[in-house]
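So that we are looking at the same thing, I have put the structure below in structure tokens.
Of the protein chains in this complex, all but one are displayed in their positions.
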Amino acid sequence: MISYVLIVIGAVLVNNFVLTRFLGICPFLGVSKKLGTALGMCGAVIFVMTAASAVTWALQHKILNPLGLGYMQTIAFILVIASFVQLVDIAMKKSAPKLHGALGIFLPLITTNCAVMGVAVLNVQLKYSFIKAVVFGFAASLGFALALIIFTGLREKIDRANPPRAFQGVAIALVTAGLLSLAFMGFATLVK
Amino acid sequence: MDINNILITSGAIGGVGLTCGTALALAAKFLAVKEDPRVEAMDEILPGANCGGCGFAGCADYAKAVVLDGAAINLCAPGGNEVLELIAEAMGQEASAEEKRVAVVMCAGDSEKAPRKHLYNGVADCTAAAAVAGGDKLCKYGCLGYGSCARVCPSGAIEFKNGVAIVHPDLCISCSACVRACPRNLIKMVPVSKTIHVVCSSKDKGPIVKKACQVGCIGCRMCLKLAGDAFEMEGFLALRNYDIPVENELIVEKCPGKCIVKCGASEAPSPEATEPTPSEPSTEPAEATTEGQT
Amino acid sequence: MKATKAKFKFDGGIHPAYHKELARDRAIETMPIPALLRVSMSQHLGAPAKPLVKKGDTVKRGQCIGEAAGFISAAVHAPTSGTIKEVGTAPTAMGTSAAFIAIEPDGEDAWIEGLEGIADWQNADTKALIAKVAAAGIAGMGGAGFPTNVKLSPPPDKPIDTLILNGAECEPYLTADHRLMVEHAEQIWTGCQIVRKVLGAKHVHIAIEDNKPEAIAAMEQAMEGADDDASISILKTEYPQGAEKQQIYATTGREVPSGGLPMDVGCVVENVGTTLAVWDAVVNGKPLTERVTTVTGMPVSEPKNVLGRIGIPYSDLLDFCGGLKADVAKIISGGPMMGLAQPGLDATTTKTTSGLLFLAPQETQTFRSMPCIACGRCVGACPMYLVPAELSQMLEAEDYEAAEELNVLDCIECGCCAFACPAHRPLVQHMKQGKSKVMLKRRQAQKK
Partner (left out) sequence: MAEQDTTKYIVSTNPHAHSGDSVQRIMLDVIIALIPATLLSFHFFGWHAVRLVTACVVGCVGIEVICRKLMGRDLGITDLSAVVTGLLLAFNLPPSLPCGMALVGCVFAIAIAKQLFGGIGYNPFNPALIGRVALLISFPVAMTKWHAPLNTARWAALNWVDGTTTATPLGAVKTAISMGQPSPVAWGNTSMLNYMLGNMSGCIGEVSALALIVGGLYLLYRRCISWHIPVAYIGTVAAFAAILRILQPDANMPVLFHLLSGGLMLGAIFMATDMVTSPLTKKGMLVFGIGCGLLTMVIRRWGGYPEGVSFAIILMNAITPLINRATRPRVFGRKSVRA
């Protein structure tokens, strides 16, 4: 049990996907302007990352490994993840068209999102069992969600800030993300 | 290389792909949402400046309105005739070309010529200043100079010179955002080829205007006498009738109120257009939004 | 009758420097009629009155010269007898232009004939009493100027059980209401009972701040022998205890719902000056033609509580108080918290002019506002429990939707936030602008 807790703390705080591993920066910057949209994105990412962890684990251990096709990992994973995101996209368009419009391009972008790919590959690298892999995928997406929600709050403040012209917009957002990442360094070695 | 390896690989990956594809196809069928492809096409045509000049909330909204609600097709001013033709083609309607209109500020009372009546201390915004004791300019029709129009201008065409707004016609994209922003309704959209304007909006009688501003219309009707139908009177204020060309340009020099000016397309309409290019960089009122005038 | 402490107290509020000592102990002085009176047709909330006279007409005091135009409007009466010099438009103390009627007094100050009071008001018909109030053109004299006859006719589905008499006078400097209570407590109490009868209100609370012991004593004496349902509530001295919603809460513990009116919680609040006018109108039959205005401030030679006719130019009012003895940086019509700064002394008094305040240069300066430092003082001060810091930043960024969501429309513009703001942000101005923009948006949405 304790190992699951450590996985969660590790993935959410210590090795936060966004702020420590620097994965998934694109939706992190793109969808952090409004809290409502950010929450929708969090939901989508949590679903995609958890499900992708499960599916890619099964793919790796039940299809690729027995067949000796470990080298096809990247291609196979991309295939599965892309389909998954498409599925979420279609489902969301049907059930929550407003949110779909707000997420815009960023939803399909999860397809090529390094965070989803990263969690799938890390699962294999860290030799996690199926349950651990799913927990890790879920925790990693929680970490993404945490970073995104914190950043959305900050974003509303810095959008009303008054930076010099060269730093307006994404530039100052990146500086803020850097400072936030600095703050997350405090969690370093919380879990070894 | 073992042929089996290739077969297994392609079979496995193909199988996975097939499964995913089938799932997607099913989802697309059962969860399909109907959409009018023309809306998207229309969105592509529009410039995407989201200036709101058409009266809709951005280009996408206008695109929807044109395609679905049959809104007028000639509302996109920044797009000009080019976009109009494309929209007309897409909608199968006739395009009626119109001359480009640019914004002109109908006030030339700068800080030297039009005095202030009190010391305004508050938000540097025209609407806000106008709401406190009726605005701080002695002339109750004149430009307050707090830059509300410049802040809404999407193309940076409005400059403040000596406390009065000036629109640069070649930068103006005809969106009318400034017209809506001005609390004193000083900005008018006029055909770009017309260069002679009455730059005063004061409806007051002559003596009051004279006291409040050195370049105000005193209602002497001189312009009507000299240039005939190109001008008309509304109470004590001369207005330019842009449908009729000004034949006698002498009026620019003869106007006793010095409020009739001529300015070319590349020049800003200033009574003394001595400096076609501003000597100082355009002010950035956005940075001074809350600074009081001290 | 013994006064008791109010049971409740709203959160927030501020303690400005009151400076009431300048005019507190000055008995009300009657000002002679000046050479010209300019009576505005827009002296109340709602539609301006419609002028009934034209240039050259002669009028008598109390003659109706402007009739109420619409449901929420009030009639305007000639403040003295004389000749109409001009009917035109001019800027009012509010900064907006409105129609006015200039009267050159003939010096006789003759009342129009046929004005009769209802001496036996106890047994009079409610409708007749309301008609008297309407005919007298009474509008709330505390500052907002809501037509009193409208207030006295609540719809039948809103029963009124409590009448609150507002004698808080929480604005610094102003002492007009205080003097009225000290000198005319009897009449105020009678007026109050008339209003109570009209409304059918069981309870009456006279709300007075505890920095006016004399007024409390005078009211206690006037109300000797009053029934048990009438009481004097002593409020803690704090701005804005006189604000309608805050006062209803302080005296009854009821919260007026957002966007609602006092009658939604069964209350009506009347200013003490208004009840005095009601007494005058009902008992003596006299229309509202004069009011008490506090002329005060450090630079004023003799601060006074002036009983003057409606329509006196501010410059004459100042001259009556001996003019200025020091430099003036700001002229305010009303009190320093909610009054309107004047660009000069051209405006004239109206039914709502509670004070004319002059501030010296050392008391007021131009401020350069700084960015919000999020100290939270405005949040602590706001009596409506808003977050002015966030609102003003949203409004500065012209994000009206967000501001609407944060209830900008609930702002009462009392000025507590801007008073407390160390960064000197023009918070009230942001709010005012935001409110008008949001209202405009709502009206447009309704049209569609």
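Read from first to last, the chains carry the letters A, B and C; within each, the first residue is number 1.
In this section, a residue touches a chain if its C-beta (ideal position, glycine included) is under 8 Å from a C-beta of that chain, and two chains touch if they have at least 3 such contacts.
Model, not experiment: these values are computed from the prediction.
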Legend entry - Partners of the unshown chain among those that are drawn: A, B, C
Legend entry - Sole contact to the chain not displayed, among B:V16, B:L46, B:A133 or B:I218: B:A133
Legend entry - Given A:I25, A:L67, A:V121 or A:I150, the one touching the chain that is not displayed: A:I150
Legend entry - Option from C:A217, C:M263 or C:L324 whose C-beta touches the chain left out: C:L324
Legend entry - Positions on chain A contacted by the hidden chain, ascending: 35, 149-150, 153-154, 156-158, 160-164, 167, 172, 175-176, 179-180, 182-190
Inset, instruction - Over the whole complex, note the residues of chain C touching the chain we left out. - result: 10, 14, 16-17, 172, 245, 249, 255-260, 315, 318-319, 323-324, 328-332, 336-345, 357, 359, 364-367, 370-377, 379-380, 383-387, 389-390, 404-407, 410, 413-416, 418-420, 422-424, 426, 428-429, 432
Legend entry - In chain B, positions touching the absent partner: 115-122, 132-133, 136, 287, 292
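Note that in this section only the chains that are shown with their structure count from here on.
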Legend entry - Partner chains that chain A and chain C have in common: B
Legend entry - Whole-Å separation of chain centres (CA-atom averages), chain A against chain C: 59
Legend entry - Intercentroid distance (Cα basis), chain C paired with chain B, Å: 42
Inset, instruction - Give me the residues of chain B that touch two or more other chains. - result: none
Inset, instruction - Can you tell me which residues of chain A touch two or more of the remaining chains? - result: 162
Legend entry - Residue ranges of chain C in contact with chain B within the complex: 91, 95-97, 340-344, 366-369, 396, 425-426, 429-430, 432-433, 436
Inset, instruction - Within their complex, state which residues of chain B touch chain A. - result: 8-9, 12-13, 16-17, 20-21, 23-24, 27-28, 31-33, 287
Legend entry - Touching residues on chain A, where the partner in the complex is chain C: 159-160, 162
